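Written below as structure tokens is the structure these notes are about.
One protein chain omitted, others in place.
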């Protein structure tokens, strides 16, 4: 519903994120149902897109997070999956060497995406940035 | 074998990558069997680790790439998987909006990992950087 | 909806592809929801098939790509799957030998299908044609 | 064993296929265990690679055909899988329209691979060529 | 819909197959959606069962073939699955010994079912009859 | 071991089945580990193939029956699987119509395979013949 | 529908089974869609529960048997599954030792459930009783 | 090892169970690795079968319980699985009606198997007998 | 429905549990469909939330217990799953050492959740408390 309204209004994701003063990837993820949105932001989004208050309420509710497994085969998403299959164990080695035994948090965490211009063709640059958490009993 | 030799020699991954003048994540991935290594680099690694020439040959051979599915449940690797489940569809939306219909290449691609200091605890910063490829018939 | 309209209008896929001046396989794939269609083409298809503008809009939207796994068992599709199981590793060997370490792109890519007449029975000839992409860090 | 011997002898796949006068993809597939090889060819391959007669015998035995599922995730092979997911239903539509209800045989079948030069980067061209079989009760 | 109409009309499958002059198993499979039916037969079936022309049209359309995996666990169907698990490799051995390397076609193929009387209890006799296809490059 | 010995002795399956006076498919299935063999037959097979008494003992032991799932994708075996997917529900309908609610036994059961000559190419004819068992409380 | 009606009428399963003079477990299984019910019984059940004749007809139709896999994880059902995992191979050994090579029929078969009083807490006693079928070619 | 020794000694399972004064199904399950055996019984079994003390020790160790999933497709075991699929939900209904909300314990539990003579063919009778446990917070 | 009503009424879970004098986790689980609720409690919940008697009836009915597998990937639930993967075998060792061969009952069982204040950040404390059941034949 939000996607359709957004297209109808000819609004970009950055327009919406700007309107509610939220980080871009967080904002898109929230509108796709992966984060509950504070009341004020939910209402401003619905005002911007001419959606009614039931939508605003549902944007505030606590979601079950996760992805439809069928989407993991979409080529745009699959390339991240493939990169994780090829480089995941190397990242694990380097996290342990640099930080010790632990993980990059996926909760105290942010993602950003940017375009990097390049003479051979522009590049997609995605940054995962999470707090290191060490195993601590 | 390489891991054991590396520990015995008390060499860090960065020491090895430095010795063969290769990017860090690429070097670890190659030594974990995800990239064939040019002959010169393979031989220098084996010299550094006191491994024989059979190892150097096997480092140069063309691998089958991929990850043992059991490893995807290792907590350090799983957090990337979880981040992809939560933010993958948002990244897809933003790639399409910014670049058009296409993908971030996982072949013309590099990954980097860094430590970012932070008063609340240092952070793991992982950057995926791939050429945008548009669907082009 | 498009399939039903096409049958009702007694139009072949080639008729539609010709009308919008698009490659045949691309055109069918787009109408089956695997490619977004430019506005002009989407509107001409809908005009040709007497479908309303909502269909034209949905043809332009960005799809999630992929196949219902149940369809992979359809005998006509399964034979491609079987050929890939039998000859996939051989194709991998030959790509690496001829081009080096890398892949055939599935994005900068086209498929064609043709009938080749043959005294023992005509043959289906399907050509996959994708740019070689080498692993490039 | 064959792969190792081939590398040691510095022979390309085309050298072996030429020696036994066999189509290239068929020859590689057979040596990877997907086709039984006639006695004469099996012996010539083993002579060429200095392998003993037990290998020649095993090359002649009837194999169980198929692929290790883990290999389907290798990026070089996966791109064919992805192309099939995106274009398989379109190929099915076009086979039925052009030939009627039936399949492209994967048994009376051949595959070829070629390099096509292109100013934007050379291309991998793979041709699947199978006899059409109509459902015939 | 067809099943319900058939029961309401108290018609056996053999009655319908006889009416359209079609082999029995083919006719049932076609009415269960596994074969497109020629227009004349589709219309005669609908006339016989008092079904309207939309059903006749849908009987003529090209189906996606296959079985709901849940049905494979139905005991009546599962016994065939079990027989294939127990005797499939033996059938493969014997096909290769008698015919050479190849398969029994499932396309140029027919199935028949019959009752064979027997003093210890009548028997179900199912015959699979398909053209041998040899691997032919 | 039995397969290798059989090839070395240049004995066909029918030769072995004849020697022990057993039905052909049963004999092959038993030697592939799907049926325990009576002591006399097991010993005659081992004598014929110059195998020792440990083999004869293991041929008599009670097996766990079933098929390696990877084998179900072998093309020669898969065609039976595909036929079952396409015609299984039709067979179920016809068994229930002709015999009532019940199954074809896979235990009180035999399979036969034959070659049927045909001007368009010889045919593989496989007959499943099992006692009907009705649901009887 | 039947469950709701049964609760509304405050009838136990044993009341229904008694009314139609059927074994208890069979009756419940039939009303849950695992057995077709003879016309007379189906009508008496519907009369008892004030359900209309369409329900009676559907109770007589031939079902596809099997269980929703999600139900296998229900704790009450799972304990049977667990007992089968722990004791299934032992039961197989003992069936073969006592009866020879064969199975307990699940078709010529009945199940019963009873309460057995016990000072430490009453016990659920479930009896599986099926005809032994020996492998008979 | 135990199975082989048992066959060599020509001892039935009942002989072993009798020797150690244990219930038959329990004894077989324990020897198949599903129950730890008290030291005295483990030693008597090993004495009976001429096995050394290492076996006796391993019979006493705490096992991981469960079944190789491939064994669930063995026909003798599968019939129990099928009966559970067909009658499991009915058993659940009847346990809840007779005992209330809870389960049949699979821990405070025993299984027995018996032959019941019958003019139409002897029957396998398997009894599951477990304490009822009600949900009790 | 209950969740929506609860939010509309601005009632916390503890308010509802208090109203019906039930343990907190049990109450939430029951309202999410994992426990049948006694009539009195079901009616009081519906009165509190202004829901009609059909809801009260459905709260009393016997549920099929279990979790939608997609929910296991929700990060809040997954962390319990991960803890079980990492510490489950250790808990098994310690249960066997301390109590003998057996299990912690999940039926005679309760769960509690509490907040424990901590200077480094408050902690979630979840207690599983189940009766030990020893394997008792």
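Residue numbering begins at 1 within each chain, and the chains themselves are lettered A, B, C, D, E, F, G, H and I in the order written.
Here, contacts are C-beta pairs under 8 Å (C-beta built on N, C-alpha and C of every residue); 3 or more make two chains touch, one makes a residue touch a chain.
Here the structure is a predicted model, which is why all the values come from computation and not from measurement.
Looking at A:51, A:77, A:90 or A:133, the residue that reaches the missing chain in the full complex is A:133. Checked against the hidden chain, the listed residues H:16, H:84, H:107 or H:124 yield one contact partner: H:107. Not every partner is drawn; the one left out touches chain I at residues 12-14, 24-25, 28-29, 32, 34, 65-67, 71-72, 74-77, 79-99, 102-106, 109, 111, 113, 115-116, 118, 120-133. Residues 61, 64-66, 106-107 are the ones on chain H that touch the missing chain.
Within chain A, the residues in touch with the undisplayed chain are 23, 26, 35-36, 62, 96, 101-103, 105, 107-110, 133-137.
Basically, only the chains that are shown with their structure count from here on.
Distance between Cα centroids is largest for the pairing of chain C with H.
Counted by residue number, the contact pairs of F-H are over half the same as those of C-E, the matching pair from D-E, B-C or C-E.
In this structure chain B contacts its sequence twin chain C using mostly the same residue numbers, the overlap exceeding half. Centre-to-centre spacing of chain A and chain H amounts to 51 Å, using the average Cα coordinate of each chain. As a whole-number value, the distance joining the C-alpha centres of chain A and chain D reads 41 Å. Contact of a single residue of chain G with at least two other chains is seen at positions 65-66, 71, 74-76, 96, 102-103, 105-107, 109, 133. Which chains touch which is summed up as A-B, A-C, A-D, A-I, B-C, B-D, B-I, C-D, C-E, C-F, D-E, D-F, E-F, E-G, E-H, F-G, F-H, G-H, G-I, H-I.
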